[in-house]
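Some notes on the structure that comes next.
Here the complex is missing one protein chain, while the rest keep their positions.
Letters are used for the chains, namely A and B, taken in the order the chains are written, and counting of residues starts over at 1 for each.
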Amino acid sequence: MGWWNWLQEIDAPSSQTCVTKSVNKIHETFINRADWKKNELLIGNSKAKAILIYLDYTVDQNTLRKDVVEPLLHFSKTTKLPQEWTLSESISCGDLLLVQQRLLEGSVAVFISGSTKCFIIRAPRAVVRAVESPEMEFTTRGPKEGFIEDASQNIEMIQKRLRTDKLELRSFRLGKITQTNTWLLSLKGITSPELIERVTSKLNQITADQMIDSCEVEEYLEDSAWTPFSVINTTERPDRCVGALMEGGIVLLVDGSPNALIGPYTYFQQFHTPDDYYQRAMYATIKRWIRVTGFFLSTNLVALYMALIGFHSHLIPVKLVTILSLKRESVPFPPMIEIMIIQLMIDLVLEGILRLPPKLGQIIGVSGAIIIGQATISADLISPMVIIIVSVSTICGYAQARLSSTFTVQVIRYVNLLCAGILGAFGLTVIWIFWLIHVCSLHSLGKAYLNPISPFSMVALKDTILRISKRAMGNKSPNVM
Amino acid sequence: MNRPPHSMSLHASQFAMMLIGCTVGIGPLFIARIATVASGRDAWIVFLIYLAIILCNSLIMVQLAKRFPKQTFVQYVPELVGTWIGKCIGFILIVLGILTIAVTMKILSYIIATYVLLKTPMDMFNVIILMLLIYLVMFDLRVMGRLATGLFFVSFLFSYFYIPPVNDYGNVLLLMPFFENGWQGIWKGLGAILFSLSGLELFLTYYPYVDDKRNMRKYFIWSILFVGLLFEISLFTQQLVYPLKYLAHLWAPSIHYISIVEFPVFERTDAIFTIFWFTVLFKTAAVYMYHSVISIQQVFQVHQKRIIVFLVAVLGFAVTKMIGNAADIEKWMIYVLTANVGLSLILPSLLLMIAKFRRKGLAG
Partner (left out) sequence: MKRILLGCFIGLLVITLTGCWDYRPLDEDFMITGLGIDHSLGDESKLEVTVFGVAYTEQDHTLSGQGSSISEAISEIQDKTEKFLSFSHIQILLISKSVAKKGISSIIDVMLRDSQVRNFINVALVDGRVSDFLQKGKEYPVTGSTFEALLKSADLGFPNQLLHLETLAMNLYSGASGFILPILKIDKVSRIISLKGFGVFKRDRFLEEIDRKQMIGFLLLMQRLEYANLTIGTINLDNPDQRVYSVKIKAASTHVRVVIDKDQPTFIYDLGFSGALLEKNPVPLGGISADEIKRIESELTEELKKSMLNVLRKIQKDQIEPFGLGEYARVYWPKGYKEAQWEEQFSKAKIETNIQVNLVFYGQTL
């Protein structure tokens, strides 16, 4: 509706009361908001009165003065309106809920006395951090751009790498109270409709009050929370999201969270890093194998040591067994307690460092590693072999592509250790098979978690534990998930 | 819980892995000794003949299964031979399935008690393995298929050890002369090694659960060939390495010969190799357990799965208590598995004839 035409009808007396009523009603809703503001002013040299209502802390003062107040004060027939006005939406006075919503989003509502419509002008206070390089997913080559807390900005970062009309964007509001904006990204013709349907229905089923970060959405997308394996991937990198979309996956962006959710996510993808696709294929393959080895060492080394020392000393070669048995002779604790002490100590040191400022963290690291480690060995409380084994397995646990794999590894390590401590190698084998059954029973958004090993797919293996060259991969896009 | 829609359907390759896993389970452990005791130096020839017979029989099984693409064996048997006889055959299959589970578990726990944990009571192993089996069978068939594939890759690492190191030990003279005992020896040997390819008859149970029927039939034949080759190599090389009389002294020669292999980190390769036997025997027990559960559900028209799984587990455990020492295990194993294979040799051709005669099922 044209601005000028609209001003023509302002003298209708019936609408006068409508505006006052609406403004009062909105005020009632925000009665306990200290930043509630209501300003009245005359439009230009006409007699019409404008009522501005907004929440002071959500609105940018500069925009308010320049784009709302000044154009209204200096209004005449010849005035050219600022862009904000032409783009503003007009809502009926009666639609109070929508007006309230817009106010909470940082807009200014302009009521003109005598009109049944109200203008919503966006003037949100910009509390947006600058784009920085992703902290957790560092790459040596490739883009250094990471997501920020503003979802619209994040969508632009993805869009800029994916200039196609096939990009679909579905919007959801999650959280009854928080009303968090969430976007589901997919590619038309590439993403399967069943997948979108599945995610949509899962998102619609959410009845929670709050949805602060993407990690909360992640929990609702999982089939079961009782698993140490994460079945949804999170990323800070727009290039990874693009890769996932090209692979036929979906991306979920949650306003206020710098982490996008990617699914489906399978077991072997936890060994993939974005760097794999920016490095030479052979190098990337070797790196993947190192990560896989790291995973198995980290989960099993301690348990294996426990089983060998406690149950199956006959499996150790004679030269090694000589050294081990002589070193263990003076240690007062059984191997299980010994391993537990060191394992807990390392985990506690790591937990302590994690939340401390870097300089203090260094001190804890030094005192943990050198002083306690040295002292326990020289006091003959712990045999040096245990310290080697436990630290190697801890380091291997951190040599993973994702931080969440580290937690997975930690859980599995403790469980394996317990089983090996009860029944030795038999216990270890049983728990391996248990984990295998467990992994087989997992699904990530309907896709088997053990894909592509089972169900087996030779083609998909090219980019699973191998990373063959992009030329050999053919038309298929690299899997940056 | 959000499960995929057709949760009972399997991929053809997954089915092949299941079949390979459950066939490789028991046979190669004992075949070298039992075959050579029965038919002397011709054992490896006997097995080739046996493989040919099984291949012919598998073609008959394929023909039979093709006629009833949506039904399991126990479902269509009553249609062919009448309700009561059909139910009886179903019941026999269930009993054999449970006996096979028990025998497999007993072999497994015996191996563990010999090589890994010497003082732990064997019942303990049985209980733990059963718990694992129950956990697995409670899931749908897909999980089993995936597990079979996963375990196939795990055991693939170990498959090298199927073949004993021949270079320093092997002696071709040990195989000569060929056809030493003539046809009589071969006939005797055939009867003795009938047990070794047990597990292939489960094709008839799992046929309706596979999506891609054509590929499944193809993979079925391929997996028989694969397993047969594996058995043949294992048998042949063991005969090449061990003198005939020495072979007769070894309970499980396939584990025994691995002790020769030396590793820098682990010393007792035979003990490490029990991990491999654990995986394959576990797979065997799991596949038979699923088969028993499905058959019970269909024969007795029960849909409650949980109770049946626990029932099968308890029955299996009870049977393991009846099996005593190593000689006992062998006796039970040969009886039960020979019955499995024997039924699969007799029934399918008989039923196929009846089906053709009475024009039941889809023709062609």
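Everything below uses one rule, namely that contacts are C-beta pairs under 8 Å (C-beta built on N, C-alpha and C of every residue); 3 or more make two chains touch, one makes a residue touch a chain.
Note that the structure is a prediction, hence the values are computed from the model and not measured.
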item	value
Hidden partner chain, touching residue among A:61, A:293 or A:313	A:313
Residue of A:148, A:422 or A:461 in touch with the missing chain, whole complex considered	A:422
Which of A:190, A:292, A:324 or A:369 contacts the chain that the document leaves out	A:324
Contact partner of the left-out chain, one of B:140, B:201 or B:267	B:267
In subunit B, positions touching the absent partner	114-115, 117-121, 124, 127-128, 131, 168-169, 171, 173-174, 176-177, 242-246, 249, 256, 259-260, 267-268
Residues of subunit A (touch criterion as defined above) contacting the omitted chain	226, 309-311, 313-314, 316, 318-319, 321-322, 324-326, 328-329, 331, 334-335, 421-424
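Here, only the chains that are shown with their structure count from here on.
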item	value
Inter-centroid spacing, subunit B versus subunit A (mean Cα positions, whole Å)	47
Residues of subunit B that touch subunit A when the two form their complex	1-4, 11, 13-14, 112, 116-117, 120, 125, 128-129, 132, 135-136, 139, 142-143, 145-151, 153-154, 264-268, 271-272, 275, 278-279, 282
Contact footprint of subunit B on subunit A as seen in their complex	198, 202, 223-224, 311-312, 314-318, 423-426, 429-430, 433-434, 436-437, 439-441, 443, 446, 448, 450, 453-456
